[in-house]
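== chain A ==
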Amino acid sequence: MRTIFERPKTLINKPFTYCPGCHHGLAQRLIAEVIDELDIAGKTIGVGPVGCSVYIYEFFDLDFVMGAHGRAPAVATGIKRSLPDRIVFSYQGDGDIAAIGTAEIVHCANRGELITSFFINNAVFGMTGGQMAPTTLPGQKTTTSPLGRNTEVQGFPFKLGEMLARAEGSAYIARVALTNPRLIGQAKRCIKKAFLTQIEKKGFALVEILSPCPTNWGMTPPEAVQWVEEKMIPYFPLGEIKVKEDSSHAS
Partner candidate 1 sequence: MHHEILIGGFGGQGILFLGRVLATAGMIEGYEVSWFPSYGPEMRGGTASCTVIISEEEIGATVTDHPDICIVMNEPSFNRFSPLVKEGGLLVVNSSLIRENCSRQDIDILEVPANELAGKEVGVAETTNMVILGALIARKPVVSFSAAEKALEKILTGKKANLLSVNFKALEVGKSFEKKGGVVSVSKRSDE
Partner candidate 2 sequence: MERILMKGNEALAEAAIQAGCRFYFGYPITPQTEISEYLSRRLPEVGGVFLQAESEIAAINMVYGAASTGVRVMTSSSGPGISLKQEGISYLASAELPCVIVNMSRGGPGLGNIQPAQSDYFQATRGGGHGDYRTLVLAPSSVQELVSLTHRAFYLADKYRNPVKILGDGMLGQMMEPVTWEAVELPSLPPKNWAIKGKNEGERKFILCMELDPRELENFNRKLERKYQQMAEEDSAWEIFGEEDNPDLLLVGFGTVARILKSVVREGKKEGWRLSLIRPITLFPFPYNEVQEMAQKAGKVLVVEMNLGQMVEDVKLGVEGKAPVHFYGRVGGMIPTVDEILQKIADILRGEGRK
């Protein structure tokens, strides 16, 4: 008999506590698989966010540091600068990375900090109960945009990946979704490249992962997957936004 599917060694044998239909668990599993494949668990340090995945440290068999809301890129910088031979990744939601922590992620990318950043974009503040996020789509109803996001009042959904791609220090920026097996395969390849970007010292890497939030969107999981594909992907196009091949970082 041959094992064709098993729990990644980097994940603790403990069920995820995320809501049904949420893709946090799937994203974290892919990250764990890549850490296994690269065989870097012993020297990898994770930095967790404030938000739905605040308990991320409980699921990974890794050293983990919990930072303040939005500050994970600065915390990761402090860790990487003091332990430059370790692999450091941060994991943040859209409120964390694209609202309160915008300055930290922009400057982290611009410094070309050798960390790998994962950004879960589900277009709402999840943990606090579905408020408007910087990535909430025009017209999307949330508890703080009950009539739908009015761009004249609340501005536009923030395309963080495109913005960070403009920074000289960023080396790899990609946006992925996990709504079908083909996209999951693509996402895993992007996650691996994002880690390799750090290992090869090319610069800062970020993977933005579009994720459904059925609970706060008021949808069933299949409806939420459909909403990601029909509403989010057209506004947040998938693919590699920036791939810097040379390792000119070490100047």
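The candidates came about this way: all candidates are chains of the complex that A comes from, given by their letters.
Here is the rule we go by: contacts are C-beta pairs under 8 Å (C-beta built on N, C-alpha and C of every residue); 3 or more make two chains touch, one makes a residue touch a chain; residues count from 1.
Given the structure is predicted, the values throughout are model-derived calculations rather than measurements.
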item: Touch-positive candidate for chain A in this complex, from 1 or 2; value: 2
item: Chain A residues within the candidate 2 interface of the complex; value: 41-45, 47, 54, 57, 61-68, 71, 74-83, 86-87, 103-104, 106-107
